[in-house]
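A single protein chain has been omitted; all remaining protein chains appear in their positions.
On to subunit A.
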């Protein structure tokens, strides 16, 4: 009778409702029953952790939602609320559970030992760990952290008890799964900034989910611009208001510039329109407006070919000309984004500073990044003679300063999309000579071959969606790195020579350079110092490319 009831309870999964008075008796029975029914669940934590993760992922996949540190609340609670209670019960009641404990503890301990060993090995073996943190590491880290956390929570245990004394939960009882402790993804609130820094940088603190953005979800240029053109920011009025506030200080700026100071505008938002307005303001209010030169420097990454070396000789010439024959009025030089990557070099800044220090030049510069003052040391700062004004405009940078789509692609390591994706590459390839196409074909083919060689296990399961693919864990990870690892330079060269695509390394280099220029190929030195080349595309796209090339 009792057993039946217990089973029913378990099936209904509402064990919490059981009043506390009954516990000792029932528990004994239940425990046996549960233990008898599910002996497998006594196994140590490790396997069930994996299953747990799998379940979570399956859930995620099923609902189409991603489960990370920022999403569903409910899941967190499930993972978090039970453990302390259960432990406490065990020790108090002295049920058969305690007999199980040593085993589990020993298993835990050895797992812990192993993971510690592994972590240490990792640390010693050096820095490549950055690139390939594989699943095992994560697991090891998890086990390690978990134990640490237990220690933490033991301290906190008392508080928890008092907070929820009347919930003799039996759910998950006897299941090792219940012992899985997950750190709450919710950060403690109201930490002072420095504490938050250490909290977020704690070892093992960077547990993120393995979700990836489906490649089609990011917009390409056309889609992006189509969306942005139809979009109207609800805050346009506020932006205009901010703009008008800054407009009111135009006279002040003009006065400051007249007094040989230079001005630097900072704050969030694009200040280009503001500066433009200021220039026209000067031209409309002053009887003899200064000659105004506007210089735009945006956050495009510096292109190798375009980097014009700022010539110190030219600067000398400019300065001496200005000194010998000073214009009646200082020239106004406006530099948009003084802290743009292309201007960040020390030499460039010191040249600009010399320019700004000249009495016949007044400078109005804008700076976007929050850390721009680090560009200048004491003497540069002195030369600049800057007065700073907070000009937060909130106007998006996306108009001119940054190319959003490209920037995001680069950020996510999908830079292959830069030249318009696969189609763009196809276009470039068509315009290239036959042997160049051949080299590219070999490269793509090799890269795919390397990827499929690693696939091994994956083939049985057939083609999987990216999310389930991730489940394969280690294998999946390796496959991906294989794609990223690319092809060794030597290997590619020899293959190309074998196929009579090129006769000398010089020719080969020239061919490669063309690819580099179109950003179809990326190269880097691996840990051993050998140069590796790869095509920055995902697998599916590579396959498409190869098809086109072969046909």
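For this structure, a couple of remarks:
Here is the rule we use: a contact is a pair of C-beta atoms (placed from the backbone, for glycine too) under 8 Å apart; a residue touches a chain by one contact, two chains touch by 3 or more; residues count from 1.
The criterion applied here is as follows: contacts and distances are computed from a predicted model.
A chain of the complex is left out here; the name its UniProt entry carries, from "Origin recognition complex subunit 3", "Putative exoribonuclease II", "Serine/threonine-protein kinase" or "Trafficking particle complex subunit 6B", is "Origin recognition complex subunit 3".
The chain omitted from view is touched by exactly one of A:408, A:491 or A:507, namely A:408. With the whole complex as reference, residues 65-66, 68-71, 130-131, 133, 187, 189, 192-194, 196-197, 200-201, 205-213, 217-219, 223-224, 227-228, 230-231, 233-235, 237-239, 241-242, 248, 250-252, 255-256, 259, 261, 266-269, 272, 279-280, 283-285, 287, 291-297, 299, 312-313, 316-317, 320, 324, 334, 346-347, 350, 367-373, 378-379, 381-383, 385, 387-390, 392, 394, 396-405, 407-408, 410-413, 480 of subunit A touch the missing chain.
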